[in-house]
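In this view, the complex is presented without one of its protein chains, the others remaining in place.
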Amino acid sequence: MGFKESFSLKDNELNEKRVFRDAIHDYIHVDHLIIWRLINSQEVQRLRRVKQLGGTYQVFQSAEHSRFVHSLGVYQVVRRMLETECLDDVLSDYDKLCVMCAGLLHDIGHGPFSHSFEGVFQGNHEDMTVRIILEESEVHDILASVDESLPQDVASIIQHTHPNQILIQMVSSQLDADRMDYLLRDSYMTGTTYGKFDMSRILRTMRICDGKIVYKESGVQAIENYILARYHMYWQVYYHPTARSYEHLLQSIFARVKDLYAQKFEFKTNLHFLIPFLENNITVEAFTKLDEAVVLYYFSEFMNEDDFILSDLSARFLNRHLFKYKELKDMTKLAKIKALADSLGYDSHYYIMSDNQKQVPYLHYGESGELSEIEILDREGQLSPLPSKSEIVSAILNSKKFKSDQKVFFPKEIKDEVSVL
Amino acid sequence: MGFKESFSLKDNELNEKRVFRDAIHDYIHVDHLIIWRLINSQEVQRLRRVKQLGGTYQVFQSAEHSRFVHSLGVYQVVRRMLETECLDDVLSDYDKLCVMCAGLLHDIGHGPFSHSFEGVFQGNHEDMTVRIILEESEVHDILASVDESLPQDVASIIQHTHPNQILIQMVSSQLDADRMDYLLRDSYMTGTTYGKFDMSRILRTMRICDGKIVYKESGVQAIENYILARYHMYWQVYYHPTARSYEHLLQSIFARVKDLYAQKFEFKTNLHFLIPFLENNITVEAFTKLDEAVVLYYFSEFMNEDDFILSDLSARFLNRHLFKYKELKDMTKLAKIKALADSLGYDSHYYIMSDNQKQVPYLHYGESGELSEIEILDREGQLSPLPSKSEIVSAILNSKKFKSDQKVFFPKEIKDEVSVL
Amino acid sequence: MGFKESFSLKDNELNEKRVFRDAIHDYIHVDHLIIWRLINSQEVQRLRRVKQLGGTYQVFQSAEHSRFVHSLGVYQVVRRMLETECLDDVLSDYDKLCVMCAGLLHDIGHGPFSHSFEGVFQGNHEDMTVRIILEESEVHDILASVDESLPQDVASIIQHTHPNQILIQMVSSQLDADRMDYLLRDSYMTGTTYGKFDMSRILRTMRICDGKIVYKESGVQAIENYILARYHMYWQVYYHPTARSYEHLLQSIFARVKDLYAQKFEFKTNLHFLIPFLENNITVEAFTKLDEAVVLYYFSEFMNEDDFILSDLSARFLNRHLFKYKELKDMTKLAKIKALADSLGYDSHYYIMSDNQKQVPYLHYGESGELSEIEILDREGQLSPLPSKSEIVSAILNSKKFKSDQKVFFPKEIKDEVSVL
Partner (left out) sequence: MGFKESFSLKDNELNEKRVFRDAIHDYIHVDHLIIWRLINSQEVQRLRRVKQLGGTYQVFQSAEHSRFVHSLGVYQVVRRMLETECLDDVLSDYDKLCVMCAGLLHDIGHGPFSHSFEGVFQGNHEDMTVRIILEESEVHDILASVDESLPQDVASIIQHTHPNQILIQMVSSQLDADRMDYLLRDSYMTGTTYGKFDMSRILRTMRICDGKIVYKESGVQAIENYILARYHMYWQVYYHPTARSYEHLLQSIFARVKDLYAQKFEFKTNLHFLIPFLENNITVEAFTKLDEAVVLYYFSEFMNEDDFILSDLSARFLNRHLFKYKELKDMTKLAKIKALADSLGYDSHYYIMSDNQKQVPYLHYGESGELSEIEILDREGQLSPLPSKSEIVSAILNSKKFKSDQKVFFPKEIKDEVSVL
C-alpha cells in the first residue's frame, strides 16, 4: 500500500487543536499540524500585508481586511465541505489533506495591490502560487516533509489538472470555497447586504454523482441567490468606479517606475525590493519579500523623486486625490481626451485611462474557458445544468444585452475641459 | 383656508412621544395622538390574534408573528419615507397623516387564517378594511374625530382611488412600505437570508418626478435585490408545499362547517361568532369579534362533533397531521385521485385538493391589473421603467417559461395508493 | 446486558433526517424517530398555542413566539452539548436519549399565560410536566414504546432526582440548555441586545470532572456575560412593569371566574374546558385541551357576561387597557389605595394589585434551593465555584442591597386620586 493510500489524518492531528475566532465563520478550526505550520509560514503570513480588496477599501472604507483572513476562510469552507456526509465518504485522507492545503494556499501568489501590479509586472498570480508551492519556499518544505508528491498534488488542484475533479471543484469552480468565503466576507466587511446567501443550505444539498459535485434540486434557490449575490457584489463593490480609479492610479505609478527604470533614470530611492520585477527576473524569494507595506513605503519615497509624474502620482495616491471619471459612450472620444490632456501638460500615457467592465453572472461549460457547469440532481436521479432548473439563471443567460460599463478616468484638474468634449 | 390645508401635525403631537422596541426597525416611533389612539383601538389590537403567515409557521416554526407587528412596521416604513427630503417637501401635513393611517390600517380587514377563510366565507380583505374604516368602528370614530373627511381619504388610499398617486404608491405598489416590511420581517422571523435587501439605500434614492415616486439610477441594484428577495421568499417560504397543505386543510374545515350549516346539521358547539359568516350577513362588529383564538377554540370543539369529516379534519389540524402532497404533472390524474379517495372512504370534496402556484417577480403596467411600474430617473432627468435599466429584471420578464408548481394534496393514509396511480 | 446498556441511538435513526429552519440556531436537526414522534404529539404541538413570554409581548410587541419553538431550541442546545467531546465520551446512548427528551418536554406542563394561571388554578408547572410524562398521554406512550422505564427516567431529570447529575445540569441548572435558548431567543425576538452571549465559547469550555459539568477557566468571561445577560433581560424584559400589569389583569380575571363559580354564578359561557380547573380536579386530558386560544375565546365571551367585574376586566385585557402602576415605597400606602379603590367602586380584590420583583444574578449552592454552583476548572485541575474566579460575580454576590422593585397596579380611571395619596 502506497503512502497516499495509507496516509491518515488522524495521525497528523495536533495534540491541542487550535482555533481562530473569525467574524464570518465564528471559529476556524485547525486540527492538523501541517495546516498549522503552513499558516505560520512566511509565504502565508505575508498575505497579512496584502489587502483582499486592493483599492476598493477607498470606497467601502471599513473593508480593510487582508488576503490572509480570506485564505483562512477558504480553508474553513473546504473543511466544512469535507464534513458533509457525501464528501467524507468519497475522499481519502490524503485527498482531504491536499484540498485543505490548496484552499489555504490558493492566493499566496498575489502581488501587492494585485491586479494593477500584475498588469504591469507579473504574469498570472496562479502561476506564482504554483511556483511558490513547487520551488524553494517554507510552504514547499512543509508540504514536502509529509510526502514528496504533496507539493505537486496541491499545485495540480490549483492548476485544474488534478485527476479528481471533485477537489478542483471545491477550490476553483463557479461555486467553490473561494467565492463563498469572499462574498460573505467582503459583504460583511463593506457592510452591504448584497453578498449574503445561504451557505449552510448549499452545503446541505451537495451530493456526489458521476465523480463530480452536484446539488440537489432543493438547493436551486440558494444557488440562485448566490449567483445574484455575486452579480450584485461585482457591480456594487468590485467594479465601483472609484475603486477602478484607484487601480488605474496604481497602475500608472507602476508603469512610470518601470519606464523610468528602462530609461536608466537615477532614483534616489533604494529600489532593491523591486529590481527583480523591473528586470523581469522574478524569483520566489524576491516575490515573498514584496508586500503592500514595501510598496507603500516606496510611494512615500517617490514623492521626493525628481520626476514630476512619479512624485505627483504617488502624492495623489497617498492623499487620495483620485482620478475623476465619466462614462465613455463613444470610443472616438478617448483619443480626443488624450490629446486634450497632453496639450494641458498631463502625459496621457499615465493620466488618461479607460476600461470596460462586464460581468456575466453564470457561464456555460466551455464559455470563456469555464471548466464546469453547476449541475443539479433531480429526484429521478437525472443531472441537468443549473440554467435548465432555474428560470432566473436561464433568463439571465438568454439575455444578450448584458450590462457593461465603459469609463474614462482623468485628473480632477482637467474636469471642466473634459466635460465639454 | 380649509381644514386640510390648515391641519398641522405639530399640533397633534403627543406630549410624551411613544416608542415600541422592534426587532426589525429597532424602534417604532409614535409621535401623534391619533396614531397612538388607532394602535390601541380594538380593530388594530385584534390583529395581535391573527398570524402574519397563516399556516407557514408550521414550516418555518419560529415565524409566529402577528399582523399587528407587521402593521406597526408598515406604519414605521411610511414614517421613514416621510422623513426623506423629497417627500417631506411635496406632501401636506394632512396627506402625511392620511398615509400614516393607511399604512397602519391596511390589514385590519384580514380574517383569521386569512387566505383559507376568505376563500370560503368572505370577499376580499381590502373591502373589509375599507368597510371598517368607513362604517361603525373605533377606528372610524378616531379618524372622524380629526375631520369628517379623514376616513374616506384614508380609505381611498387603500382603494387606489386617492387623487395623489404618491400616497397610493407608498402603501400599495410594486415597491411599497407593506412589501418592504413583510420581506424584512418574515425573513428575520423565519431565519432565512432570502428576504434581506437594502431598504436604506432604496429610500435614499427615492425622488418625486411627474407627481410620482421614482428612483435614481444608483438605486437600481438595491431594487433588483428587493425583487429577487421577493421572488425567493415566495418560493422558499410563502408557497412552501407544507404551508399550502395547511391552508388546504383549513379551507376544508371551513367548507365542511359551511356545508353542514346549510344542511341544518345540529352542532353541539355554540357557533355564534361564526353565524354571520355562515349566513353571509357579515357586519363590521361581527368581523371584529372573530380572530384566530376563536377559530382555534372552535376547532377544539369540533373534535367532539358527531360529523366524522369535521371532527377528523379538526384533529388533523390541531395535531399537525397535515395532508401529503405530490407534483401533479398531468391534470387528468386529479380525477383519478379523487375517485380513488372516494372509493377508499375519503370524501374527495374535502380530502383531495390541488393548486398551481406561480410567481412573477415583476409586472409591467397594466399586466394583471398592476397600477404602476417602478420607474427609474437617470442623470439626464429621463424616466424609464425598471426593466429597461435592469438586465436582471428585463431578462426575467422576457423569459416566457416561468416557474409554476402544480400539486395535489391528500391524506397520508392513502399515500401508497396515490403513488401508484 | 440490560436494555439501557444495549440501546443504540444509531438503530433509532430516521431514514430521512429532518430539519427545522430556526432563527436562533439556523437549523434544528431531528435524527431520531422518537424525537420526531414526540414533536408531533398533541402535548408538544399544544405548546404552539402557549406564548413563551406570557404578557411581555404587549411591551416587546415583536416577541410573539411560542413555547413550542423554545422547546425545540432547548432540545437543539442539548443536542449540541452532546456533540462536544467531553459529553460524547461519558454518556451512554440511553442517557443521551433521556436528556434529549427531557430538553424537548420540560415545558409541556405550562398552562395558558402560565404564571397568572398557575397563581390561581394550578400547582407547579413542573409537576404537571411530570404527570403528562408519567400518566396517560401521547408523550407517555411514545416514550414507553421505547422502554417501560423511559418515562420515569425522563421525568426524574426534570424532577432533579436522576442519579446522573450531568443530565440534570444540562436541562435545569444555573447554566443550562433552557436558559441558554430562552435568553438568545427572547433577545432576538424582542430586538434587544441584552440577552446575547457567546454560547459557542461556553460549550467549547465545558468539561466533565467529578461526575459533573464544569467549565475551563478560559470560559469565565463568556459565563460572566451570560449571567449579566440574564440579569439585564430580567429587568429590561421579563419584569417590565407593563408586562407585570398584564399578568395582574389576567390573574384578576382568573380569580373572578373562580370566585363566581364558587358562588354558583350562572355563566352564559359554556365553561366546559375550565370546569376541571375550577373544581380542582385537573386531569392530564383536561390540561392538554386547555391552551391560550381557548382562554382568549372565553375572554371574548366574558365580555357579554352579566357580572360587571368579569366583563370589564375581559374587555380591558382584549383591548389592552392595562392597569397603570406606580412605585410603592411605603407598604402602608397599599391599604390606603385599596380603600380608595373600594370607595370609588373598584373592588380592590380585583382592581388593586402589588408585587415586588427581585433578581439575584447568581446563587450559591443551597441558597434558595439552588442545587449546584457553576464550577470552574483551573489549569492545575482544581475546581472552584464561579465567584472565586470572577470578580464581577463575586462583587455582585457581596453586594447586599440588591435591586428590587415594588409596585402597585390600579385602573387608569383612578390615576389622579392614587397619585395624591
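We call the chains A, B and C, going by the order they appear; numbering starts again at 1 in every chain.
The criterion applied here is as follows: a contact is a pair of C-beta atoms (placed from the backbone, for glycine too) under 8 Å apart; a residue touches a chain by one contact, two chains touch by 3 or more.
All figures in this text were calculated on a predicted structure; none of them were measured in a lab.
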Chains shown that the absent chain touches, full complex: A, B, C
Touching the absent chain when the full complex is considered, from C:F7, C:Y57 or C:Y194: C:Y194
Contact with the hidden chain (one of A:E64, A:E135, A:E148 or A:D378): A:E64
Touch criterion as defined above, residue of A:I24, A:V220 or A:I282 at the omitted chain: A:I24
Touch with the omitted chain, as defined above, among A:S300, A:N356 or A:Q382: A:S300
Touch with the omitted chain, as defined above, among A:V90, A:A262 or A:L318: A:L318
Positions on subunit C contacted by the hidden chain, ascending: 192-194, 196-198, 221, 224-225, 228, 231-232, 235-236, 391-392, 394-396, 398-399, 401-403
Residues in subunit B touching the chain absent from view: 19, 26-27, 200, 204
Footprint left on subunit A by the chain that the document does not show: 20-24, 26, 40-42, 45, 48-49, 57, 59-66, 68-69, 72, 188-192, 270, 273, 289, 291-294, 296-297, 300, 318-321
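Please note the rule applied: only the chains that are shown with their structure count from here on.
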Classification of the subunit B:subunit C interface as same or different, half of numbers criterion: same
Superposition rotation for subunit A onto subunit C, Cα-based, multiple of 5°: 180
Centroid spacing, where centroids are CA-atom means, of subunit A and subunit B in whole angstrom: 44
Subunit A-subunit C separation of Cα centroids, rounded to whole Å: 50
Whole-Å gap between the CA centroids of subunit B and subunit C: 32
Residue numbers of subunit C (touch at least two other chains): 26
